[in-house]
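Missing here is one protein chain; the remaining ones are kept as they sit in the complex.
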Amino acid sequence: MTDPVLDTSPKVSDEVRKTTCYMCACRCGINVHMKDGKVAYIEGNRDHPVNKGVLCAKGSSGIMQVNAPSRLRAPLKRTGPRGSGEFEEISWDEALELARSWLDPIRKSSPEKLAFFTGRDQSQSFTSFWAQNFGTPNYAAHGGFCSVNMATAGIYTMGGAFWEFGQPDWDHTKLFMIFGVAEDHDSNPIKMGLGKLKARGGKVIGVNPIRSGYNAIADEWVGITPGTDGLFISALIHVLLKAGRIDLSYLSQFTNAPCLLNATSGSPEEGLLLRDGDGKPLVVDRANGTLQPFDKQGVNPDLAASVDMDGVTHKTVFQHLADRFLSNEYSPEAVSERCGVSAGRIKAIAGELARVAFEEAFELDQPWTDFRGNKHEKMLGRPVSFHAMRGISAHSNGFQTCRTLHILQILLGTVEVPGGFRFKPPYPKPVEAHPTPHCHSKPDCPLDGPHLGFVRGPDDLALKEDGTPARIDKAFTWENPLSAHGLMHMVISNAHAGDPYKIDTLFFYMANMAWNSSMNTRGVMDMLTDKDENGDYVIPRIIYSDAYSSEMVAYADLILPDATYLERHDCISLLDRPICEADAAADAIRWPVIEPDRDVRGFQSVLIDLGARLKLPGFVDENGEALYADYADYMVNHQRRPGIGPLAGFRGNGTETGRGGVNPNQLERYIENGSFFVEHVPAEASYYKPWNTAYQDWAVKLGFYDKPQPYLFQLYAEPLRRMQLAAEGHGDRQPPDHLRQQIIDHLDPIPAWYAPLEEASVDTDSYPIHALTQRPMAMYHSWGSQNAWLRQIHGHNPLYVPTKLWKEHGFKDGDWAKVTSVHGEITVPVAHMAGLNENTVWTWNAIGKRKGAWALDEDAPEATRGFLLNHLIHELLPPKGDGLRWSNSDPVTGQAAWFDLRVRIEKAAPVEESLPVFGALKSPVGKGPAIVRQKVTS
Amino acid sequence: MTLLPETTEKKLGLVIDLDTCVGCHACVTACKGWNTENYGAPLSDTDAYGGDPVGTFLNRIHSYEVEPKGGGCSQTVHFPKSCLHCEDAPCVTVCPTGASYKRTEDGIVLVNEDACIGCGLCAWACPYGAREMDPTAGVMKKCTLCVDRIYNDNLPEEDRVPACVRTCPAGARHFGDFADPDSNVSKLVAERGGIDLMPEQGTKPVNKYLPPRPKDQLQDMDVLTPLLEPVAEEPKGFLAWLDKRLEAL
Partner (left out) sequence: MHPAPSVIIFTVLSGLGFGLLTFLGLGMPKVTGWEAFFYFAIAYALAVGGLVSSTFHLGNPQRALKAFTQWRSSWLSREAWLSTFALIVLAVFGAAAVFVGVTIAPLGLLGTLLSLATVLATAMIYAQLKTVPRWNHWLTPLHMLTVSLAGGAIIAQQTTAAIVLLLAAGGVQILHWVLGDRRFGERGHTIETATGLGDRGKARLFEPPHTGSNYLLKEMAHVVGRKHAQKLRIISFVAMILIPLIIVALLPVNPFTAALATLFYLVGAFASRWLFFAEAEHVVRLYYGASGSEPPYQPSFSS
């Protein structure tokens, strides 16, 4: 008997086109297999630095994204009322002329009346360049509601954060501790790293109220109470300090622990670092007891020093830090109950960190030289690494929690060492290497500098002469002075309230603000449609660019439809959010591997066209002629500084890297190379980057900065102290009185835990339960639901309830619950989960959809059973009776406090559909087909 | 053909590591992507954008929670499941048409779609839910072990592995020959105590599962006490300790 004859070598495709995935912001390399000119199959690119061949569920379903029936087809002009979804298709000329006619008068009179905010955008160096040349101070991307706590705490503490700035040393680490991560941007690299670690028999400790995903495979799961990680980490520090299990040599050489703090009580310098005449922080050299600048060649800084001057004893940062964390307030016993983790377990985890960091320390045979000129024969490794994301970031105490975590890893001496946490170029970069925010706008003029940056003190705040906020989102104000990414979640609310001022045009790109990206979703829809006494919209004009028929589309007056990721040029640039790995600098492009079959255009090219029509500097030459034909042209020919352009690879004659002249063939070279470019970090530069001369020189060569700038890790964050000093009454720039105490309490230069603000402002007996969301690995925010394959995996989202509450309320499968917060109420299906903090409920993020959106049928489960938690979350804290609008954000950075939410739940009578129900939007693209049989050839 | 071969030259199959699978569903859609375009009829999706979308998939991820026997907190296990290419495959012997067969050379269990009448009996016979009838083609679909990849001369050597294995970001899926005791998969199974699913069904699955490693072992500090011996009882003492230690550096 013979088996049927099979062709086991069928032709896979006619051609492979290599580009970059954009089903999410991880930006993996993909091989797009083409048959008959169509996309037949997508797989990972094995050569790519990010994903090395693997792809996630979304990436592997790209074909369903590119063929989605929800794709917008042509520019749209609103015909019905806002929010109805009624549009007419117009030509690009008409659309661009309309946009120009709205924007030109604004620019000529008061450019701040344009607010341009971008969502999941990856071209921020370009969009900000456009906004800067337009002259509005009101520009930011979505970072403020996303993870700015993580980013800023990292940069202010050690010159880079987890997230896109760094990663564990997956090849050497043995103990990996992960806080508050469901998926993260580094989706594939984290999974690959976990796989490597597991294959080596390494251990993972997951700290998360919810045991799913990464926490499911964690060897140890710490089901912490939301918002208390700062306490938990402080207790770990307490135990480690008490046992002397810290890396003193590392602390004295590479951190500001040995720097001296001015202890002169009441002075405007109190709590600032003692500095020399050149402004360099001073340390005591242990060799001879003299005060020396920290970076002097050969100096051996003393952690235990104190210096008497003018009758005042100035002590080191380290002693202040030890005093703080050795306090009984942070003993395991003191925090245990609030964290929901037993004291014994906290100690056991501290012990395990100590054991692996110190007993399993190892050396790499790699000599290197530090910035003080000391030569080291080996690189000492400590195989303990950490990673964290929004679980600790998206709380109103998140900045300090993130800082506490960095302090823990620095005390263990495990940042930028083998086995520890490593930065990805162009990081590390100290605060000093970043710009400060700029906000001075003048009619018909570019802004005075980049919008966003890192404030060093009160002088850098974005305030007008009269002390009122210069920006519509009130970023860089006393309410949230270190808001390095702006506050996108406040833009609509503030614009509607005319606080701090009214604007004319909202211009959004790639942000579903009328649905899952907003807190208080219903409120936002109302604000977007609200009319004044004259019957005009309170927010007069809204322009939006989306590629798909999202909920937000219905709320815009003019839609500029984008091409999909396989149909356009994109630039993933070292100038903003590159794709580097710890071992390499890398950037990438996208290019049209297929041509759009609709009347759509890449948004960046549209902005270039609009910039030229508005005659913005940087977009037209001295004769007013357009400088760039399109975005591809810009990617090649634009130079930010001489020799430095959006793309670092194949510059000049094609062999220059980082710095070099324009290469007209640059894009072809990228495409030949798989659409990316990698430059490896030299071996002697691979660790100890902030202090390693070889790395510093390499970074200068690549153009990350213009001269070497070694720096110390900031256990003590001086910029925060400067804000506190102002709040204490020093200096000319003074906060309003109602904010003084908040600044003193929350902007502590040595992290101190405080309860999340919502917890402090609502009655926790009435709202005893924490409510969270998690990203599903197989869905990207709202985009996933239009994907015929992915929506079968997550078509609706139950509210997961822990065993204790499940029993208490007598829930059964199929039941519904009413969930109430101080702000609103929803009725949703429930499901049971045992691996869940007993006071926490949660659901998958952004699965719920508005009826009529995304070309789905109106009875789609996303709309009938899916739901958003966002209805329960407000962008403002409950009124305090002072008439002020207190934003529901971290008081340091303005990070939206999504995860502070407190609720109560009760069993509800079954309902037909999740509540609230909103009317159906009219789909501007019709509905999808009933049957999909994806195959290009048979 | 419906008779099972006495033995097969190779026993190709997968090892799935339950200690490493994060439940990302990457293997699910990578499988769908490859197999809808390649072997046999496309894997269709009905009511694709409607109220009751149902599509054909050859590989799916279940998630379980396990309450440990001796108490302690619940564990979550992500559990991928596709055809196990059983040695005693009941799905093959029940097939009336010979469409289902187990290949003699490598043990892969396949459906010859040209011969399949879509009676569904093989799906009934499979204990693991590894077969799904395609609603539009009316033929039985199942994991092919990517037979059109693993020998495919048009693919680079390193890519001649199943689509799900190639894409798995966590490296939780391994492909190889279980007939060879020195293969990667045989070794993994030996080292990690690989297990069969529902052994009592007597199907002798080729695919093996590596059980999750023991969890939540760090419960109390006692064992570690020496590691955490306080260096000083009061803050003053801490400074003295610090001084002493710095001296030693």
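As written, the chain order gives the labels A and B, with residue 1 at the start of each chain.
We adopt the following convention: a contact is a pair of C-beta atoms (placed from the backbone, for glycine too) under 8 Å apart; a residue touches a chain by one contact, two chains touch by 3 or more.
Fair warning: this is a prediction, and the values are worked out from it, not measured in the lab.
Colleague: Which shown chains does the hidden chain touch?
Modeller: A, B
Colleague: Of the residues listed, B:Gly13, B:Pro90 or B:Gly107, which one is in contact with the missing chain?
Modeller: If we include the chain that is not displayed, B:Pro90 is the one touching it.
Colleague: In the whole complex, not just what's shown, which of A:Val636, A:Val678, A:Ile793 or A:Leu869 touches the removed chain?
Modeller: Hidden-chain contact among the options goes to A:Ile793.
Colleague: For chain A, which positions touch the chain that isn't shown here?
Modeller: 792-797, 814, 829, 833-835, 861, 910
Colleague: Across the whole complex, list the residues on chain B that are touched by the chain not included here.
Modeller: Spelled out for chain B, the touching residues are 1-3, 28, 52-57, 60-69, 75-77, 79, 81, 90, 92-99, 115-121, 123-129, 132-135, 137-140, 195-202, 209, 211-212.
In this text, only the chains that are shown with their structure count from here on.
Colleague: Rounded to the nearest whole Å, what is the centre-to-centre distance of chain A and chain B, using the mean of the C-alpha atoms as each centre?
Modeller: The separation of the two C-alpha centroids amounts to 33 Å.
Colleague: Please output the residues of chain B touching chain A within their complex, sorted ascending.
Modeller: 1, 3, 17, 19-26, 28-30, 32-34, 36-38, 41-55, 57, 63, 65, 67, 73-78, 101, 103-105, 110, 112, 114-115, 136, 147-148, 150-155, 158-159, 163, 166-172, 212-225, 227-232, 235, 238-239, 241-243, 245-246, 249
Colleague: Per the contact definition, I'd like the list of chain A residues that touch chain B in the complex.
Modeller: Those residues of chain A that touch chain B are 1, 3-4, 6-12, 35, 40-44, 46, 51, 53-61, 63, 69, 187-188, 191-192, 194-196, 198-199, 205, 211-221, 223, 239, 241-245, 248-249, 252, 286, 302-304, 318-319, 322-323, 326, 342, 344-345, 347-352, 354-355, 777-778, 786, 788-793, 795, 803, 833-835, 855-857, 859-861, 864, 927-938.
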